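One protein chain is absent from this view; the other protein chains keep their places.
So that you can tell them apart, the chains are marked A, B and C in the order they are listed, and the count of residues begins at 1 in each.
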Amino acid sequence: MAAKAAAKKGTAPKGNAEDYLRMYRQMVRIRAFEDNANQLYLSAKMPGLTHMYSGQEAVAVGICEALTDDDKITSTHRGHGHCVAKGADFKAMFCELLGKEEGYCRGKGGSMHIADQSHGNLGANAIVGGSMGIATGAALSAQLRGTDEVTVCFFGDGATAQGLWYEVMNMAALWKLPVIYACENNGYSEYTKTEEIAAGSLTARAEAFGIEAHKVDGQDVLAVNELTQKLVARARKGEGPFFIELDTYRYHGHHVGDINREYYRAKDEESEWKSTRDPILNFGKWLTEQGVVSEDDLVAINDEIRADAEAAVAYAEAARYPDASEVDMHVYVDSPELDAALSKQSA
Amino acid sequence: MAAKAAAKKGTAPKGNAEDYLRMYRQMVRIRAFEDNANQLYLSAKMPGLTHMYSGQEAVAVGICEALTDDDKITSTHRGHGHCVAKGADFKAMFCELLGKEEGYCRGKGGSMHIADQSHGNLGANAIVGGSMGIATGAALSAQLRGTDEVTVCFFGDGATAQGLWYEVMNMAALWKLPVIYACENNGYSEYTKTEEIAAGSLTARAEAFGIEAHKVDGQDVLAVNELTQKLVARARKGEGPFFIELDTYRYHGHHVGDINREYYRAKDEESEWKSTRDPILNFGKWLTEQGVVSEDDLVAINDEIRADAEAAVAYAEAARYPDASEVDMHVYVDSPELDAALSKQSA
Amino acid sequence: MREITLSKAVNEAIAEEMRRDPTVFLIGEDVAEAGTPFKVLAGLVEEFGTKRVIDTPISEPGFTGMAVGAALTGSRPIVDLMFGDFIFLIMDQLCNQAAKACYMSGGKLNVPLVLRTNLGATRRSAAQHSQSLHALVAHIPGLKVAMPSSAYEAKGLMKTAIRDNNPVVIFEDKLMYQDKAPVPEEEYLIPFGKANIKREGTDITLIGTSSMVQVAEKAAALLEKDGISAEVIDPRTIVPLDEETILASVRKTSRAIVIDEGHQSYGVTGEIASRISEKAFYHLDAPVLRMGAMDVPVPFSPALEDLTVPTPEAVAERARQSVRGELFDAA
Partner (left out) sequence: MREITLSKAVNEAIAEEMRRDPTVFLIGEDVAEAGTPFKVLAGLVEEFGTKRVIDTPISEPGFTGMAVGAALTGSRPIVDLMFGDFIFLIMDQLCNQAAKACYMSGGKLNVPLVLRTNLGATRRSAAQHSQSLHALVAHIPGLKVAMPSSAYEAKGLMKTAIRDNNPVVIFEDKLMYQDKAPVPEEEYLIPFGKANIKREGTDITLIGTSSMVQVAEKAAALLEKDGISAEVIDPRTIVPLDEETILASVRKTSRAIVIDEGHQSYGVTGEIASRISEKAFYHLDAPVLRMGAMDVPVPFSPALEDLTVPTPEAVAERARQSVRGELFDAA
């Protein structure tokens, strides 16, 4: 991945144009991916369920743009955004969502288990909080292997109720692990408001373990990116771990099938966020205001990405399912070095 | 149980003489119990292992003396002290330690599972942190049943590393449950110093959930009792939950077999605590200074309790083992009302 | 008789018991206003209020542990675990605490707790939302395990579970929530440990659990066309297990297949098959066959997932082989 933006809102916007545009494009790519995924669901072409990331794009992009391919992330049930932001390809993603052989996981994982290890994405997880240990262990491994890799652990506000988080924060703090806990506080876990399920303060919970904690507007991609860059740089030097709480909002229901949701959140609230705090609209407006791009440029970007996404969907729809013989493959992986040692021994 | 002391160090010691003496006696009872248990182990008369409470007596007694029999406690692997302090009988305890039929659990539980529900002791637990949910649930049940019972959850500093604690603190705080989390910080978990396994601050961890937290000298029975009385009274009124960190020390090894322990803690440290901060010695001295009792009285109390303990040991040694037929009893309990309904239905 | 869905049957069972006994309460994630993602508990919070239908944070070990504590102190909690796969998170509270409290206390404590959760694949929910993990809890003494196979069974077994003074784990098949069956308006309980002979037959015994009872029944219908008479048995509870009814059937038919949606190895089929093989040894004309789910994590892709669970056709085919004696040659 290319060098990242030393983004600072208001300073030399044109000088950082390339970085800004990449961030903009990545946010649009996520939105386009999700709109298509939603459509696949609504037209009954997608098996199972899926959780839309739309609305939270600035979080994934602001953070992942501060990382290299060697840096790791762990993701969640609401993971398409992280996957795209960390560099994944539309075709392999849509193939995975449709259970096709060319999917990232050969169709075995689906939406909730997309992993893309080539870009350092260790995988989505269908157990809320389930990847907190994995992320912290990846950071431990980075430290043991003597690298300067950093791991970002994405999770939702609801996941802060899982005890696992406190266990691994304690160890991360004791051993100064290069891990950043990124809590996307979108105000809800499933059909419940965060304030009903979270006592006290989330940042204080991290601070109680001696972990430096930050709060940031998760709708502002530059603010997210700027903070993350600083923390990543410090984590590389052994000053981690860190905690970031990102204020954000999910535009859709908890999952694609959660259509009638007025019993737990008001339509007004949704339209308020969409009209005033949309991360793509606002960033696009700022880019044009700053003269980085024209409105027409933005439209063109949008059109191009939408076309890409639709082509990828068409590709995935036409792609092959895995052969029946794959059903009992990959339960175990081979151990060629062990096998060689064993056959040498018996020889 | 009789009314409890509104103990205030330095105020009207004679007026509270009865309460003070009961606390003193209870501490001596714990010490006597443990000395005998240790002796049973050293003379190979006790099956398995056990964890000595000696040194921590002021914690169990200071807290339990602020509770009634209707109030509940949950205990730990180091649980004899809590059991005695909550009102248990020596004979049934020693019988349990020796696996005898007359033990509190008919010999099925042993040292790590003593329960004495008649005094509200829901049981020791051999899973570190394993009773944190149970205690919090007992508080929930008290609230649901409309009682003013309070539950105290005892655990060690090491147990704060279990994620379960954070899960239940969150719920206790959200629902204002009448539970008091009492962390006996004796400086070690097994063979490891607390500072090596606990990052940040324990009180801050509770406070992060909006839980009022206190630190108290766990060697000072009156300080412990005074604080606990206040918190219990407030918890009864729905002002809970609370957290107390009690500074204390275990005199023996992690378990009775942990004899050579200089590799993890210095002999000097042990003798320092024993000589300057012993909860029984210091409280005894204060009682005589204040003219509540004479030294001779204390010796007499001590002798009487020691004799009691030895008699209980002798009783337990002579007691019967459970009959072989008990081995598959108590896996399930009967459900007489259900059975009646079922037979009515089939009639 | 009226027909209602399994979902409604469970809802009715819980509502009736909550009306009867004020100490019964529900606890779990999104059980109140949302009525669970499967909507099974819809309406209960309106009747019983948020004190008895308690929405929790996403803290499975925490609220399960709390339910154990509540059960030890005069309440009768029903724990709602949204997916059976999450049972891995609560194993300590379920198996080290709830299951053992009675025994470890020499019978002085007991834990009247119901854990309601689910099982079942082919919902395209992938490996962490599709497991059938009932064998794990069946292995732990101190727990009872119920496996309803229809709306009728679900209601009766749930009511019994709530009244049992021991911890009971009840696995509903999440694909059956909308399945309807006749359920009487009048109250009834279904005793634990009494198998149900769903269909009588003489040539082979098909023992199925949960939705595999339906698979067995469909297989029996297929076999009938071939002139093979299959007896179908639903054990209803796998702990306690009604060995006698199963053995009596196999002694009559001389052949058996055990069908279960848990992984085949080290699971339910091995237990039941080995009991039959041992205790009806003299009567067997063919090896007892086992049909569990494949020993693979559940794949997401529909093209693969459907291959992992027993189907009526596959069961019928194995039964035919058994009756024809083909399996003898294989041994």
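By definition in this document, a residue touches a chain if its C-beta (ideal position, glycine included) is under 8 Å from a C-beta of that chain, and two chains touch if they have at least 3 such contacts.
Note that this is a predicted model, so its numbers are computed, not measured.
Here the missing chain is touched by one residue of A:Leu21, A:Ala204 or A:Met329, and it is A:Met329. Among A:Ala88, A:Ala142, A:Leu202 or A:Ala316, only A:Ala142 touches the chain left out of the display. When the omitted chain is restored, the residue from C:Met18, C:Leu89 or C:Ala319 that touches it is C:Leu89. As for the chain not pictured, it touches subunit B at residues 47-49, 99-100, 105-110, 112-113, 125-130, 158-159, 161-163, 189-192, 196-198, 263-264, 321-322, 324, 326-328, 331.
Mapped onto subunit A, contacts with the missing chain fall at residues 72, 74, 103-109, 113, 115, 117, 122-123, 125, 127, 130-142, 144-145, 151, 163-164, 167-168, 170-171, 174, 329-335, 337-338, 341-342, 345. Take subunit C: the residues that touch the chain left off the picture are 85-89, 91-92, 94-96, 99-100, 103-104, 126-128, 135-136, 138-142, 238-239, 241, 262-263, 265-271, 273-275, 277-284, 286-290, 294-297, 299, 327-328, 331.
To be clear about the criterion, only the chains that are shown with their structure count from here on.
When each chain is reduced to the mean of its CA atoms, the one lying nearest the mean of all protein CA atoms is C.
Measuring from the averaged C-alpha position of subunit B to that of subunit C gives a distance of 40 Å.
Subunit A and subunit B have Cα centroids separated by 46 Å. Averaging Cα coordinates per chain places subunit A and subunit C 37 Å apart. Counting partner chains per residue, subunit B has residues 163-164, 167, 170, 174 touching two or more of them.
The residues of subunit C that reach two or more other chains are 56-57, 59, 61-62, listed in rising order.
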